[in-house]
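The complex appears here without one of its protein chains, the remainder shown in place.
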């Protein structure tokens, strides 16, 4: 009986700001009378590309307690989500950046992915993800994929400044497996009000691997190219330092790239704090 | 020498997620080489209306530690902000809901406003406001004011569902003073990851009164009408309970209403935690 | 050799405003070096519902020259288009309203559909559709379908006012045929500048049936409900009279409803003027 087994015992309500209206419905709690169907929700169309990069450069983007793996990678994934039960059937898009790392602070070393930043185009999952899970989510405009003549183009922008373009092509059918299966690590941090420079929250969290309700419906692999566009401060006044740092990562040869469709998932109620 | 005197000593950097790229520029910290001019930023056009309501109903929407004042009010304000220095000259809109309260937990009672919820149409100030200040900010679409034939109409919506309309008319010039001057109280709360139902952060915060750099450029007072539209869960799956609770507040006679323009402000670095 | 056989002879350039930069690329003409692949473009997800209505009421919404059929129907279709070649792989959404009519002005009577109005959420196809084809296109916000628990909800709004909701449910697999096959009739009209009340263009046009490159990939039929929301003038100042007139049509029992996915189409270069 663990916290990741939500059906066994009723989980206590999770509060988020604003608290005075009662629990906020979200990915991990439905309002009375509504049930989320993890076998059906969400429908996901994802494009991904992984590039070799430099472990020393990656190490500079890790929080204390995490180590870059020697085979350093920069993994980019655009996920176009729809039919999301907790949004009453609506969707949104997520752009994640990941790098393979090791965590030595537990009884056994944990090898997984660290996400220095995740962009999403809807405030709701940004708030629940940051505050409940410790995911580093911030906002970007993420328009639908442009697909034409065998080419798939994914873009990310902030108020008219396009900072990332991922283009896939020469896609060929591939097995309906995605590898993956590694934990994802995060640094949850909330500043202390008034005691500027201090923190209210400062710990690592982990999304355990495993997503038994998710079924891959299609998968194709192929080639990819990635381009960062460097913003001036005035182009992205709260995010230019983030894009600059990612654009500084050496972009080596392509490791792997592809596109898949899947249905089903999990609400990440198994997310937990690392010791 | 207090933390609210930022000019006297350099304030330590405030970190927010993502932390690994360094401090996120925002309302209370500029990037190197940029200075915010509090005498000029922002330009604000605000409409406000205060209605009498019922103190017992207000009390149900207060966090522990706050008491509704006997002369209960529901105050609604739409603020259309532009020329915001920390957004490199861009703007956004804020819709605040306020109710007069008393806090008895300090050495002396504090009388001020509690904000059960604030809607904004940009994720950036929502994140910094929630995490640095403890303001109850969530997202809404807040289109520009509609002004025609002496009538000013302000609306708030979420993904196509308009949940609030404030209409002002019969406006007449009024003195360039706004009263105000009371502290604003908040309940900062962040859930604990994995320990569902528990919290990482749970305390009250206060925005002290006083805004010496803000100049009122125009002010007019008049009549107002307010209409809540009750959403079903599927209309606003993460916010319907909030709108329902506010629409349940008895809406009594108008107390006061008006519209003003102002320039200048403060970054709220004087925000502090209540004991 | 007919105008609908574009491969046989090079079709002359179609000009649209602005003219001085040369032909505007669009659905019916690609820029040099680009070829549209009608077997692949677009990808379409459509929901449709047809309701019985009253022939006398329909007749009031027809231009001179068209007659309502005795078995009067109101057909509503939302088409979510993506992978559109002429938009370099982007998409948009179309909401069409159709009613069965007869045209007696040609050598033989033509039985088909008249579209009193089509809403789209992108200006580009609105301009080319109005000016090249005579389609009655105007703008609306058409967000993605909301799908959850076997229910599919389609909405149309203008600047925050939702004027139409179509909900489908109890969908069951159906044959990969859509019937259809009838011509679509339009009234092309452009006012004369300065000679107010007179016209520069005033004739009927026809989209011939047949779409040999379009393949239906999936189809399901089921139940549907439709709701118009009546706007005040201030809610939709240029369109309230249109929504009011459609909401006035008696809404009888459901005739048929469903949802399909298709790929491929035609550029409508076979559109022609009626005598």
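Note that the chains take the letters A, B and C in the order they are written out, and that residue 1 is the start of every chain.
The criterion applied here is as follows: a residue touches a chain if its C-beta (ideal position, glycine included) is under 8 Å from a C-beta of that chain, and two chains touch if they have at least 3 such contacts.
Because the structure is predicted, anything quoted here is derived from the model rather than measured.
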item	value
Shown chains that the omitted chain touches within the full complex	A, B, C
Omitted-chain contact residue, chosen from B:67, B:111, B:146 or B:256	B:146
Identified contact with the non-displayed chain, of C:25, C:42 or C:264	C:25
Contact with the hidden chain (one of C:55, C:69, C:88 or C:182)	C:88
Selected from A:33, A:70 or A:160 as touching the chain missing from the view	A:160
For chain B, the residues touching the chain missing from this view	37, 41, 43, 82-83, 85, 88-91, 143-149, 151-153
Positions on chain C contacted by the hidden chain, ascending	3, 11-22, 24-26, 28, 31, 34, 61-63, 86-90, 116-117, 123-124, 126-127, 130-134, 136-139, 159, 187-201, 203, 205, 233-235, 237-238, 240-242, 245, 269, 271-273
Where the unshown chain meets chain A, residue by residue	141, 143, 146, 148, 153, 155, 157, 159-162, 234
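In this text, only the chains that are shown with their structure count from here on.
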item	value
Approximate Å spacing (C-alpha centroids) for the pair chain A, chain C	39
Inter-centroid spacing, chain C versus chain B (mean Cα positions, whole Å)	44
Multi-partner residues of chain C (at least 2 other chains)	143, 146, 148, 153
